[in-house]
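A single protein chain has been omitted; all remaining protein chains appear in their positions.
Chain IDs A and B follow the sequence of writing; residue 1 opens each chain.
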Amino acid sequence: MSAESLVQLRGVRMHFFDKRGLVAQVLRHEAGAVHAVDDVDLDIPGGQIVGLVGESGSGKTTLGRTIVGLQRPTAGAVLFDGRDLGRASRAELRRLRRRMQMIFQEPHASLSPRHRVASLLSEPYRIHRISPEERSSVGELLEMVELSPEIASHFPHQLSGGQARRVGIARALALHPELVVADEPTSGLDASAAAAVLNLIKGLRERLGLTYLVITHDLNVVGYLADTIAVMYLGQLVEIGPAERIYESPAHPYTQALLSALPEPGDGRVERRLLLPGEIPSPRTPPAGCRFHTRCAYAQERSRLESPQLEQIEPDHLVACHFWREVRAAATASRPPERRRDGDSRH
Amino acid sequence: MSEPLLRVEGLEVVYRVQGRRLPAVTDLSFDVAPGEILGIVGESGCGKSTLGLALLRLLPQNGEIAGGRLLFRGRDIAALDREELRRIRGSQVAMIFQDPLTSLNPTLTVGAQLLDALRAHGRGAAKDRRGRIVAMLERVGIPDAADRVGRYPHELSGGMRQRIMIAMALLLEPALLVADEPTSALDVTLQMQILELLRALRRDRGTAILFISHDLGVVSEICDRAVVMYAGRPVEEADIRTMFEQPRHPYTQALLASIPSWRRRGEELGSIRGRVPSLFDLPPACAFADRCPHVRAVCREQPPRYLGAGRRVRCHIYDSASGYASSPPSLTARAGLR
Partner (left out) sequence: MTVSVPPLPRRARLPGRGSLPVRVARNPAGLFGIFVVTGLLVLVAFAPQIAPYDPAHQDIVNRLQGPSANHLLGTDQLGRDLLSRLIFGVRIELQVAVPATLGALALGLLLGLAAGYLGGRADNALIVVMDAIQAFPAVILALTILALLGPSLRNVAIVLAVAFAPAYARVARALVLAVKQNPYIEAERSLGASSPRIVLAHIVPNILPPLLTLVAMNLPSAIGAEAGLSFLGLGVQPPTPSWGVILADGFEHVRDAPWAVIWTGLTLMATTLGFTFLGEALRDQLDPRLAGALH
């Protein structure tokens, strides 16, 4: 991967152990641990929007939190601008942390209720003792997220979901970060507020040259925003590649299923959807071998025995599947004619 | 056309909050034919959930049906006495909710709850009931049904609980199923399964479904027709294809323009300026006037009429008698959606 990657993850694992008695802790029992994230290698190039997609249990939120340092990986390394966060000194860590910020999932709940917006927005400066010259004024920050200046004196509960979300974004921008991790940026918002936030995210990328990691379960959001898409299932990366490749010729059956689940308004219903049987297994007891094999139409004996590794099938396009060739072929062949109808609006 | 299964006429539902009357639903009318899947779409606060509750007369203490009729098979639900209501609920009109965990009794096993439902409506001989329950659970796609019958709701996953809700709703073979955001809390791949299940229900049993949701995508997947609601009022009604391809009401248009997708990558998404007005504080005439890009003076003076049959719109633009064409642009009109 390119040397300009802003963030690099190498073999990151996050295992959560239940609180248990002394004996079990000492023996470090692995059994029963939640394998939230397992062996993830990921690069986030500077200036790009990387979309991290997955359903519940995929580990995407845990991964996002690990990147911004809210959690330490059980194993593996997180590098920011080449520096290993796990090895950095406290002072250095503090400096590095300033350069990456997170926008949290719940618009209101991530804002401290007894503080006015102005206080919330200036708090990062107080925390890091930023000199007045280097600060952006509250007015500037609000303007960046297209909020009127009178919002500054409001309390969080007086804001609408959309406004609260924007305040969260403004706060994340206060320290002029290079990386912004957005966790479900449209959750809890009505359709038009969500659209406004997405427009804002895009606009800010242009204006401020930000790098984004957008974590979401919504393929429409990621399809709209992302340059690169990474798909996670049960703690592992199953496919990653440029958005175009993922959308036009997905190579992993799970990606295919997710894409086919996208409703196409105005298309007329395509009854032939790829229905995944069963449910997502628990991260406590992931299936042996390929974790997806219990729901996969292409599964064979090999799937149960051998866990597929990420392999490069095209420049910058990796997939972890034994049978990606068959999957790819089936995807291209059976692509419903309706999808090709609006050929021009796609490019 | 044969008699509609459900005919809602001029429904008005009001909540009493802090001594004031909140018009949660105003002038709502639509029909549901037997075996039809009708979508009720809108953002939060538009009144769609209130509609669902009103249909089964499950409104909270401070809510009441203040006007209109809810004709189910010709009989007004609002006028039924308690015994008749009890007989209709569950066996003719059933409801499933968004969050199955809170809709299922945590202290009863799944089997016990389903048995309860059957018993309450005196369906089938006692000894047959268990068999029917297991069969229904299998029907809704629950593996190991015979074993699951003895489980408690918290032992099962969200997807399974939702299926159990559906099983419960279907055991009594209602003619109409009211589904309030049934898939909103579920993962996408699970959503597809549940939708497929609902489609199969309609196909195999002719169950009509009133599908209430904020998610336009899901609605477009499963519904035959849809009604769009805004601030408690229906603003547009059409069959799905027409609704999505040629939306008429500015709100519907804006809503559709705001959905992100791969196809829209290069464009700016349409968003509606302003916010949904508080029900305490609605604009006097057209509820959408303050946010509409095509607003004119008449929109703030006269409430628009809900016109049409089958295809309906509540908007002056389409009302030749409203004087829209000759009305001066309102000061805050804009050239297009932001």
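Basically, a contact is a pair of C-beta atoms (placed from the backbone, for glycine too) under 8 Å apart; a residue touches a chain by one contact, two chains touch by 3 or more.
Quick caveat: nothing in here was measured; it's all calculated off a predicted structure.
Within the full complex, the residue among A:F80, A:F104 or A:Y247 touching the omitted chain is A:F104.
Residue in contact with the omitted chain (choice from B:T26, B:T50 or B:S258): B:T50. Within the complete assembly, residues 68-70, 94, 97-98, 101-102, 104-106, 108-115, 123-124, 127-128, 156-158, 160, 168, 171, 175 of chain A touch the chain that is not shown.
We adopt the following convention: only the chains that are shown with their structure count from here on.
Centre-to-centre spacing of chain A and chain B amounts to 32 Å, using the average Cα coordinate of each chain. If you check the complex, the residues on chain B that touch chain A are 43-44, 143, 157, 159-160, 187-193, 196, 214, 216-218, 220-222, 241, 244-245, 254-265, 268-272, 275-276.
Across the complex, chain A meets chain B through its residues 55-56, 160, 162, 190-196, 198-199, 202, 217-221, 223-225, 243, 247, 257-258, 261-269, 273, 275-280, 342, 345-346.
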